[in-house]
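For this depiction, one protein chain was excluded, whereas all remaining protein chains were kept in their positions.
Entry: chain A
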Amino acid sequence: MFFHIVLERNIQLHPRHFGRSLRDNIVSKLMKDVEGTCSGRHGFVVAITGIEEIGKGLIRDGTGFVTFPVKYQCVVFRPFKGEILEAVVSMVNKMGFFAEAGPVQIFVSNHLIPDDMEFQSGDMPNYTTSDGSVKIQKDSEVRLKIIGTRVDATEIFCIGTIKDDFLGVINDPSAT
């Protein structure tokens, strides 16, 4: 699920950036530092949408670096248990398949794939129904439901299922 929230972070800036474009430098440093990171609490920071406030800088003794407390608005993505996501299959093996929904990796184990789909090994490993009408392989798009998340401090990993109504392949790249 996506959220638009306000976060706070201390940005350390080298003295050489001080000058007319101090503010721009702070913002670009913030973007470089924050965007694309993942915190267990808030999820993945997708994009910074605005700066709320830049506090007074504090010069560090010895180094000359200055620490600015920055409040910024950002879009975060946090997967939840029970959430339905659309994801792209990145890898298929006999244990199941991995899929990616943006920054999140999701693993669907083979017992959470419908019973009528069988694993076919080969050049392009895939899961196929007995009549061959539905095929899950690399780059397929699937809709899946998250049934478990493992949230570490800097990483979120999910397991999903496609063994439910309205879940499964939504776009087959080999068919087009």
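Some notes on this structure:
The rule is short, and it goes like this: contacts are C-beta pairs under 8 Å (C-beta built on N, C-alpha and C of every residue); 3 or more make two chains touch, one makes a residue touch a chain; residues count from 1.
Keep in mind that, in the parts below, contacts and distances are computed from a predicted model.
Taking the options "HTH TFE/IIEalpha-type domain-containing protein", "CMP/dCMP-type deaminase domain-containing protein", "tRNA pseudouridine(55) synthase" or "Mitochondrial import inner membrane translocase subunit tim9" in turn, only "HTH TFE/IIEalpha-type domain-containing protein" matches the UniProt protein name of the chain that is not displayed. Across A:V45, A:L112, A:L144 or A:V169, the residue that sits in touch with the chain not pictured is A:L112. Although one chain is not displayed, its contacts with chain A can still be listed: residues 91, 93-96, 98, 105, 107, 109-112, 115, 118-119, 125, 147-150, 157, 159, 161, 163-164.
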